[in-house]
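All protein chains of the complex are present and in place, except for one that has been dropped.
Up next is subunit A:
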Amino acid sequence: MPYFGSEETVKELKRALSNPNVQADRLRYKNYITRVIRYMTQGLDVSSLFMDMVKASATVDIVQKKLVYLYMCTYASDKPDLALLAINTLRKDCADPNPMVRGLALRNMCNFRMPGISEYIEQPIVAGLRDKASYVRRVAVMGCAKMQSLQPNIEIDPSIVNELYALLRDPDPVVVVNCLRALEEILKDEGGVVINKPIAHHLLNRMKDLDSWGQSEVLTFLLRYRPRSDDELFDILSLLDAFLQSAHAHVAVATLRLFLHLAATHPAVQADALQHTSSPLLTMCGSISRELRFAGLCHVQQVMRSQPGLFAPHYKRFFCAYSEPSYIKFRKMEILVELVNDENVTLVLEELRSYCTDVSPELAQVAIAAIGRIARTYSEKCLNILTGLLALKQEHITSAVIQTFRDLVWFCPQSTAAVCQTVEACVDCTQDSEAKQALLWLLGEHGERISSAPYVLEVYIDGLKTELSSSVKMELLTAAVKMFLCRPAETQDMLGRLLHHCIEEESDMCVRDRALLYHRLLQRGVEQTRKVVMGPKSDPSMSVLTGHQQEPVSQWVSNFNTLGPLSAQDLCFQTPLIALPEQPSNNAEEELLPVSKDVSPFIPTDDQEELNLYLGPPLSHEAFERTWLDLEVQHRETLSYTRPRITPDALQAALQLAKIQTLAFTPGDTLPWKAYLYTRGNRTLILAELLWEDPDIEGSLVVTVKQQPPNQHALRGFVSTLSSVLQTLDIDS
């Protein structure tokens, strides 16, 4: 590399360039210029050759001209006074009979980023806008934008803006697109180029002449346009239809975005467009280029938020190939987790199982976490796999499995028993602190079900001196206290030792304070401690969640086909359920009480009023839980049906037809079977619980309804709608 002795190199080049013999020999001269450029691109400072290079620009050789221009553009801002010398040659070139030379000179002149250049370039640009060669017009249009960015404080020249708007009708398609690009830049402060009806329709009609880049950009600009009527809207959509199938993925996706945006009030059209684009998107996911595949997957993920079922039949497309980079594999696994249904669950799990033993520990851990996510719905199958993985005795696998167990027990309490049985097996080979914390949490929380739990804790307490991580120590303290509360006889002695050590010998303040806290708490008595440490947990069946809620398209369309979803840093599985509850949730309150402010809660019910149920904005689990706990029971009734014997998906779909949203229900045949529903109608929010406890009594489905604000009419309507749905399902099964 020329970084060493670079001064020598520059001197040598300077000597050569000013040598008249070299200048006389065109080839040798050009060779030296090429060398200058090469050094420049390698990051060597060759700006001291500026004078010699300006001289070299007076030539008929276009390549040499291009090279010198390139050099000048790089260094013009450093040496503005010298660059002025070159301006004359450039202006002369702007009048050359060859349009290539004209264009080249104009473009480079605009690229000189130095103050004061604009007075020299304005006249050639204006002339260029009217040039008869489209090549020059393209350059000149762009030049307008460059000129503006050179002097950002000067007022925008309205005559140029008008001229650019007029050039939108240019016969050359690239000139048209360049005009849009230039106007967008010039009018940045005023909100960019204005797309009114004539411009929008003109652009739509020119679409097929444009190159793919132009199409994609025009589609983005058209997002600003709002059609006046439905007729106009459908005209536009039918013009765009062919572009949904474009050979260029970026055009197809940009078209889809515009479609979704324009048809915001026509959900059926949106669904149809998504259906149409599903195959190009899938093709993108199988593309040869890794980057395109990745982008395709990210877009599929977004579409799945509204249409979870759309890609379910193609789940095999999302199986990872061995040679794919990890960022693709992570995305594919996330998608697979979302696509699981009753038919494909066995195959998907088998596939994920094979990733768990991958060479890359990171990938294996993500695969295990993915199985853990599926376990919330299909616990039995997944637990078998996870338990099987423990037998491999691989440290990173065991660690990931324990962490998955912890999350699973939290989300899906019915699997606690099975987890507690297996957890003992993995006690020996947990090394890293994350896994230790998870294990200790499990031991503390469910100590009464794990027979060897106190002995495991004892091992940890004995090895406390060698433990480095303070978070493990804190977890150990909590676990020991919890264990003491449920199995005092076995734990008392070791808890004493632990507290003593942590208070007397520990140097970490956090651990010491925690130990002191527990110590003082225990001094107040066991019952007091129990109240604090074993506080009430949230209703476990509330957090059971099967099937995803369908989000409306508008939730994600604003960042569809943008950089955001592709650059998301966290590829691990995020669970909004734990992330949210701590946040103040004013929004949730508002969405709960959308209309109650102006309506008195006790309006005499108008029996003539027809009941129209509607879903309204989606209700989050937390908001539901909070409202459910706040409200009084309005109505309880035992219906003469059994629990619907159909798949969760089908039940959800059936209820949705009747405009009732299913929020959560117990998976499989677990008893008691519960489901939580909500809907809105006649200015009231209706929450309902279905409970089926005893399989032996036919027709013992209890429905509990809560309402805000109370409205007897709506309540009766809801119960009758619900029972007719259940009746239909009962007959079907």
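We take it that a residue touches a chain if its C-beta (ideal position, glycine included) is under 8 Å from a C-beta of that chain, and two chains touch if they have at least 3 such contacts; residues count from 1.
Just so it is clear, contacts and distances are computed from a predicted model.
Novice: The chain dropped from view, which UniProt name applies: "28S ribosomal protein S35, mitochondrial", "Auxin-responsive protein", "Regulator of G-protein signaling 9" or "AP-3 complex subunit mu-2"?
Specialist: "AP-3 complex subunit mu-2"
Novice: Among the options A:116, A:286, A:525 or A:672, which residue touches the chain absent from this view?
Specialist: Spelled out, the listed residue whose C-beta touches the missing chain is A:286.
Novice: Specify the residue from the set A:37, A:260, A:349 or A:701 that touches the hidden chain.
Specialist: A:37
Novice: Of the residues A:16, A:142 or A:237, I need the one that contacts the missing chain.
Specialist: Of the candidates A:16, A:142 or A:237, A:142 is in touch with the missing chain.
Novice: Of A:229, A:466 or A:567, which one is in contact with the hidden chain?
Specialist: That would be A:567, which touches the missing chain.
Novice: Just the residue numbers, please: which parts of subunit A touch the chain that's not shown?
Specialist: Touching the chain left out of view, subunit A contributes residues 26-27, 34, 37-38, 41-43, 61-64, 66-67, 70, 74, 77, 98-100, 107, 113, 133-135, 138-139, 142, 145-146, 149, 172-174, 177-178, 181, 208-209, 211-214, 216-217, 220, 242, 245-250, 252-254, 279-280, 282-283, 286-292, 294-295, 314, 316-317, 319, 321-323, 325-327, 351, 354, 357-360, 392, 394, 561-563, 566-567, 569.
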